[in-house]
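The complex appears here without one of its protein chains, the remainder shown in place.
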Amino acid sequence: MPKTGGNQPAGAHSHPGASGAWVSKLHVPTGSSRPGEVPDFSALHLVSDGALFRPEPDCEVRDAEPLARGLVRVLDDEGVAGGPWLPELSDEHLLQGLRHMVQVRAYDERMFRMQRQGQLSFYIKSTGEEAVAVAQGMALDSGDMLFPAYRQQGLLFVRGRDVVDMMCHCISNARDNCKGRQMPVFYTWKDGNFFSISGNLATQFSQAVGWAMASAYKGEDHIAATWVGDGSTAEADVHNAMLFAATYRAPVILNIVNNQWAISTPQSFAAGGTTFAARALGYNIPGIRVDGNDFLAVHAVTDWAVQRARQGFGPTVIELVTYRVAGHSTSDNPDAYRAHNESDAWPLGDPVTRLKDYLIGRELWSEPQQQALEAELKEAVSRDWKQALSHGSLEDGPHWPVATMFDDVFQHMPAHLLRQRQQLEEEE
Amino acid sequence: MPKTGGNQPAGAHSHPGASGAWVSKLHVPTGSSRPGEVPDFSALHLVSDGALFRPEPDCEVRDAEPLARGLVRVLDDEGVAGGPWLPELSDEHLLQGLRHMVQVRAYDERMFRMQRQGQLSFYIKSTGEEAVAVAQGMALDSGDMLFPAYRQQGLLFVRGRDVVDMMCHCISNARDNCKGRQMPVFYTWKDGNFFSISGNLATQFSQAVGWAMASAYKGEDHIAATWVGDGSTAEADVHNAMLFAATYRAPVILNIVNNQWAISTPQSFAAGGTTFAARALGYNIPGIRVDGNDFLAVHAVTDWAVQRARQGFGPTVIELVTYRVAGHSTSDNPDAYRAHNESDAWPLGDPVTRLKDYLIGRELWSEPQQQALEAELKEAVSRDWKQALSHGSLEDGPHWPVATMFDDVFQHMPAHLLRQRQQLEEEE
Amino acid sequence: MSRSASTATETEQRAADRETMSMVQAINSALHCTMAADPAVLVMGEDVGFFGGVFRCTEGLYEKYGAHRALDTPITEGGIVAAAIGMGVNGLRPVVEMQFADYIYPAIDQIISELARLRHRSGGEFFAPVTIRAPCGGGIRGGQTHSQSPEGIFTHVCGLKTVMPSNPYDAKGLLISAIEDDDPVMFFEPKRIYNGPFHGHDNNGGGSGSWNDHPLGQVPVGHYRIPLGKAATIRAGRQVTVLAYGTMVHVAAEAIRTSGIDAELLDLRSLLPLDIEAVAESVQKTGRCVVIHEATRTSGYGAELVAEVQETCFWHLRAPIERVTGWDTPYPHAFEWEYFPSQRRIVDALQRTLAYH
Partner (left out) sequence: MSRSASTATETEQRAADRETMSMVQAINSALHCTMAADPAVLVMGEDVGFFGGVFRCTEGLYEKYGAHRALDTPITEGGIVAAAIGMGVNGLRPVVEMQFADYIYPAIDQIISELARLRHRSGGEFFAPVTIRAPCGGGIRGGQTHSQSPEGIFTHVCGLKTVMPSNPYDAKGLLISAIEDDDPVMFFEPKRIYNGPFHGHDNNGGGSGSWNDHPLGQVPVGHYRIPLGKAATIRAGRQVTVLAYGTMVHVAAEAIRTSGIDAELLDLRSLLPLDIEAVAESVQKTGRCVVIHEATRTSGYGAELVAEVQETCFWHLRAPIERVTGWDTPYPHAFEWEYFPSQRRIVDALQRTLAYH
């Protein structure tokens, strides 16, 4: 039975105010921890009940309903793989997945440090949630279109984006394909079918549905996949996306990356007391909640959604339950709003460790190999970074010529921009 | 199993275009009928399965879940009242409800005719869905705040708004409390706790939640109730409303009036293939789907939601399944987009007839009494209309003084508006 | 009303094949032409499919091109524009109808933050050739939520083109250009003149006409374009330059005619890009300028026009530039004609402007 005003932080419940007359009956959610508190993830319901079955990808929405509130897992807490979702993936594929995740982590570490050294204006890590982008990226075809948020850099590694190019973007130098216009991490890569990342949360979600609608309109088989954070699900675009996807049965995968936090705000402010996957059911879309740190489960669920979409049965919403180990970005210190080391208490472990241990258990891999891989990729990232810098740094350039800022506002530069460009050039 | 591209209107399925190269795989929904077709409401699932129980108003959301997909009814097809939702309402209350509905209908008829005669610029009838506003209005307390859409004029009758005042608003005359600023039917009545109706669909839905939050913040017991049409549920405000209501457990009733049509667009474009009540579940809000033409059922379900909200257990979404018998407004002719007399095929009957027949069955009422009532209220409306006109007509006035259009833009008129007002006055 | 030589640059279809069309019919004809020519063109919006649009602009498209290309949508303007952007990125040319310009605001984030900036932020890799049509303006007793003219807001957003035709001939040619343009275009349609030119409310000496009797109601049946960014000279004159667009072109023309003032009237047609050359040329000739629009005054597009004119023509100006606009209030239902810039108000402004020597 819900309790009014229960669940309040101490001292926040009663509503003082100068008059002292009002005692608030409003409910205000809380999260897993605040500084000094013991982390508590028990409200998350991280159990697989009801999710231990795998319906056919062309099933009715209602037949998949329990998957929206359960938790699809393949790797259990002991690292043993099994259950109906166990995907058939080749050894090479699994090893490749591990490699991509390690590479993402090495890249994130390096870029974060470079930001701290003043080489980047900003950076966002995906530490702890690398399995999401990597496994999902690997389950998609290269012709499928990606509409990511800002924390799915793993997709770029899966698609083979030149790391030097990624870095050049992040330091806005003369080789930045965004021509120095975007903040770091807001990548664009048309040749890789990777959409331009927006600074405005969630706008890509409903655009992806439009892209998928166009694919169906043209009778093509390509599907779209898009990602949004738990906090961002509150934006209207997520509603619009689900509604359009349902209405026109668009071939799209709508991924919600529930990493528990939205800057300082717990996911409970966006979830409304249920799961994000459950949101889908009200739109007649299957919603699947999956252990986002389980590479195998993420891959399997994504495969399912790919099949459903590709075969013309419409969208799937996937909630990937994971944890944002790092701060939101280089601009915040998470110790200010959650218990120090809250991530140590995260019940679903680390995605890299879990896949690695599984592969070691299957004797496909070993700790020395892992160490060698980490060293190799760390080294590669260092090489790439040096090369990137050779194309220019943020502060000292070379950049694109300044006057190029007037390009691409329109396809052809209108007279007023020509005049403004000229004025700028005269100033120089 | 969903079928891609099934359910298409003839000729609309294949996608011609000059190239002829593309064959669309997109799904485009259809509705109950288009002109010349035989109306078919079978997709609506108008059966009470799963809705024949009444949980306690403080129940968990999951315990009410079947109510979101079933249909709560009290009056069956034969007009017999029964089941767990049978409300305990006094005879006077029921007769009063009938009277209000008849009055709304008389008012609508008159105003519609007056629009056709050029006395109003515009009008919107609520024919066929009078039970919604009337029964719901009667289930609420006068201190509860109403945030209606434009088709709940019944609320004003329940709250006792002076009919002459309503009419004066509709003809923008010197007694219009909106001072000639609003189109007809966009009523405002602060003293009746009736919010200012907006021309922008759905904006009131999320505002109502804010109002309810403030009520809880102040520790008060008043709740808010708001209404939106089936088509309007697509707007972001409805999503925002549900999310805020769930997050803060706001004491609010979120009513979705599913009258099957949004101008020419069938409700299937907004429903995503499921019910509107089901949308609530993804926000952890109970959703109840009710026969909107059954006065008793509407009253009972609203009572339930009132109790839930008043006792601090938060919001309820109510989907009222009804039918828009008239055109959307005086601006359209429904025969252009749906089968002529589609309303005759509507399976849930007419709300006035159903309540009347029930009361006659209980020997509380008779056909002659009904005829007398209709005559009396028609007559009353005629009298009110004449009186309203005595305060001015739209075309000939008197209106508010023209210069008052500059009032209320701000609380105190700033200099630039004083200047503009002066310019207007000099022109006159 | 006659068209000056300044329109000679237009790639008009010179074929004799013309028909009398209203604005609605001309817009409809533009949609038919572009959809016939390119399967990537589709129309989408509220009630645009089966019903053919509440103003009938998309009539017949559903019958001819089916439910997929005359696409009814859920009522969520933000979702509609977002979907159109995604479609545009995937090779289509969506033409979105906003049922009323007053209802464009729920879509504004997708328009400003996304549609307008996509090409720039992606270094030119992505773009979405979306056209957004929106009936705007007052004069139909629509009250504050069916009468607005929000065009000024969009001219402040870099990356958008903003257009407002004043007659069937322009409407068709401009709309075809907009749809075929690879940049996003905000296409505002003054609903008061959908079915006939309008010279202001009767009480103010104006009135409505029919497009049948208007030279610009003669519209080529086939495909032609009018370039975005070119103004049209409606009337040459020497005493004062009048800048207007949309419905106000007709009100201004009539005000000029009845007042006997020898004003030069430019129909801007495209607000962004603005044909500043045509504007400056005229004002430098006349030395006086009056700017007219229906939208609220403060920070309306008229302010930009004044700023540009005083900047480019300062030394030619012999009187302050006047703005004749809607008041800074919502559009009131009962006082529509007191709100709507009248011929009287225009003539007053012209006379004030001419009073300086």
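We just call them A, B and C in the order they show up, numbering each chain from 1.
Here is the rule we use: contacts are C-beta pairs under 8 Å (C-beta built on N, C-alpha and C of every residue); 3 or more make two chains touch, one makes a residue touch a chain.
This is a predicted model, so every value here is computed, not measured.
> Out of A:34, A:99 or A:190, which is the one that touches the chain we can't see?
A:34
> I'm checking contacts with the chain that's been left out. Which of A:201, A:305, A:373 or A:389 qualifies?
Among A:201, A:305, A:373 or A:389, only A:201 touches the chain that is not shown.
> Considering the complete complex, identify which of B:86, B:214, B:360 or B:403 is in touch with the unshown chain.
Per the contact definition at the top, the residue touching the missing chain is B:214.
> Which parts of subunit A are in contact with the chain that was left out?
Touch set of subunit A with respect to the missing chain: 8-9, 11-22, 24, 26, 28, 34, 121-122, 172, 176, 180-183, 186, 198-201, 231-232, 234-236, 262-265, 269-270, 331-332, 336-337, 394, 399-400, 402, 405-406, 409, 416-417, 420, 424, 427.
> I need the residue numbers on subunit B that touch the omitted chain, in ascending order.
Residues in contact with the chain left out: 145, 147, 176-179, 181-182, 186, 188-190, 195-196, 198-200, 203, 206-215, 217-218, 224, 236-237, 239-241, 243-244, 247, 407-411, 414-416.
> For the chain that got dropped from the picture, name the residues of subunit C it touches.
Missing-chain contacts on subunit C: residues 78, 102, 105-106, 108-109, 112-113, 117, 120-121, 144-145, 152-153, 155-159, 272, 295-296, 298-304, 306-307, 310-311, 314, 317, 319-323, 328-330.
Following the convention adopted for this analysis, only the chains that are shown with their structure count from here on.
> Taking each chain's centre as the mean of its CA atoms, how far is subunit A from subunit C in angstrom?
Once rounded, the distance between the two centres reads 42 Å.
> Using the average of all C-alpha atoms in each chain as its centre, how far is it in Å between subunit B and subunit C?
Each chain reduced to its C-alpha mean, subunit B and subunit C end up 35 Å apart.
> Two or more other chains touching the same residue: where does that happen in subunit C?
68, 73-74, 76, 78-79, 106
> Out of subunit A, which residues touch more than one other chain, so two or more?
Touching at least two other chains: 213, 217-218, 236, 239-240, 243, 247.
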